[in-house]
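Got a structure for you, written out below as structure tokens; questions coming shortly.
All protein chains but one are shown at their positions in the complex.
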Amino acid sequence: MLEAQSLSVAFGAQTILREVSFSVAEREFVCLVGPSGCGKTTLLRALAGLAPISSGRAVFKEQEVRGPQTELAVVFQDYGRALLPWRTVAGNVALALEARGIPRSEQSARIAPLLEKMHLTQHADKFPSQLSGGMQQRLQIARCLAQEPQVLLMDEPFGSLDAITRQELQDEVARLAKEERRTVVFVTHDLEEAIYLGDRVIALAANPGRIAEIVDIELARPRNQLATREDPRFLQYRHRLYKHLGH
Amino acid sequence: MAALPMKRAGWFLISLLCFAAMLVAWKLAADAKLINPLWFPGPDRSFSKLWEWISSGSLWSPLAQTVWRMFAGWLLACGVGITLGAAIASSAFARRLLQPSAEFLRPLPASAILPPAILVLGFSDAMIVFVVAFGCVWPVLLGAIHGFGNLDQRLGEVSRLLNLSSWQRAWKFQLPNALPDVFAGMRVSISIALIVTVASEMLSSQPGIGYLMLVAARAFRSADIFAGIIVLGVLGFLTNYVTQKLEDRLLRWR
Partner (left out) sequence: MGAVLPVVVLALWEMLSRAEVLSEDGFSRPSRFVVAGAKALADGTLLEQTAQTFAAATEALLIAAVAGIAIGAILGLFKPLERAAQLTIDALRPIPSVALIPLSLLLFGFSRNMSAAVAAFACFWPILLVTISAVRGVDGRLIEVGRLLGFSFARIIVKFALPAALPGILVGIRVSAGIAIVVTVTTEIVTNPRGLGFAMTMAAQSLQADLVWATLMWVGVIGWLVNWSLERLERRWLRYR
């Protein structure tokens, strides 16, 4: 569904990514991990059409990605900056519907289930500044879901959140991906998070960014914060991938 | 405020008492004839003169003149400032061309335009409205240029990801984003509007509160002067209060 074909990104003399190639199948949950500065965010942005590609290409449904499109929704890490502060929770979700040209009369019918899915129903009339970090991130995800995208590209979405909220949202995203049958590309620096969430983990090395290893995760779903993380195979994957994080 | 309503009411009363104490001090100073009462009346004479103006109806016409000129000039400046600012913000070239001139003109006292304006437009309402507008336009213009030109990079990306048309982008993203800066400019310029209107009236002897007070000064009618000060103080307070409340309401998402 989504592919990177010998993707390279360079800024001037500096090569951020060098000939990265991999493909993501429909409904797959792929996690990208790597040490800081390995270019994983740049890779995600290149797939989304937000970063200029120096050579190679990103391909979505057999068409080259030349710019941003609604089918490839992006969930940013800095959720505060990605939400419209002057619109309410419902208004922010409505934005995606307006962009798709859905008439006002139909909008509330679509917004309500999304808010419920993300546990935001009772906050529908609040402004982002009145929400906690976790709720704001949920709102961003709700807005992205309202786009009805084919692929969800998530850039370290839980990096700024506390541990408890992070775990809650991990489970929610995993559940959503399965329920809505969406394809997800998830960038994180947290190895355990990657293994916990992914069907496949792609480890990137730094300087320049390139694929170090790709590992299929064969852990049962639905995953559980306690049981899965204690599963011996979880630990094996962890051992295997640990070295790629620059340790 | 974290204080309980009771505590707030308590403090309000205390500050009211403090204000009353000032009025008493004023009265005592006037009575003691520290300054010639011809120039310095007590609060009783000032307030009773004000009351006389209100009850005889002689306040309303000059007040209306001052207020309409102030608002006409201010609204004109806001209209011009916002549209021009939005247009300038959309082009880096236009910004580099025009922003330095706007920044240069900002510290210019608006009243300095009065003598040339009088030469060109004569003594008229139009002249005053023009001068007021000239003084008010710079804060609004600069606010608009800043507000329209500074959309967060992330929000810009979101608008591209959502495939919005440029009209949708302007209406849903740039305009609401610009409002805080535009309102700040509008708020600053309404204070300027009041000052420039009164100054213009004083200089050009056009009927209005300003002229009223200047005439009173020449005739040594100090109570009238103080009554006028009270009127203008209330006018200033009301305009600030209303604009602030409006701004709070429209920008309550902050």
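The letters A and B name the chains in turn, as written, and every chain counts its residues from 1.
Heads up, the rule we're going with is that a residue touches a chain if its C-beta (ideal position, glycine included) is under 8 Å from a C-beta of that chain, and two chains touch if they have at least 3 such contacts.
Remember, it's a predicted structure, so these values are computed and weren't measured experimentally.
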Shown chains that the omitted chain touches within the full complex:
B
Using the touch definition from the top, which of B:30, B:59, B:89 or B:114 touches the missing chain?
B:114
Options B:55, B:101 or B:153, residue touching the unrepresented chain
B:101
With the missing chain put back, one of B:54, B:175, B:217 or B:251 would touch it. Which one?
B:217
Out of B:59, B:77, B:162 or B:194, point to the residue that touches the absent chain in the complete complex.
B:194
Please output the residues of chain B touching the missing chain, sorted low to high.
11-12, 14-19, 22, 35, 38-40, 96-101, 104-105, 107-109, 111-116, 118-121, 191, 194-195, 198-199, 202-203, 210, 213-214, 216-217, 220, 222, 225-226, 228-229, 232-237, 240
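As a working rule, only the chains that are shown with their structure count from here on.
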Chain B residues touching chain A - in the complex, by the definition given at the top
152-155, 157-158, 160-164, 168, 172-173, 176-177, 179, 251-254
Given the complex, residues on chain A that touch chain B span 48, 50, 67-70, 72-74, 76, 78, 81-82, 84-87, 95-96, 98-99, 127-129, 147
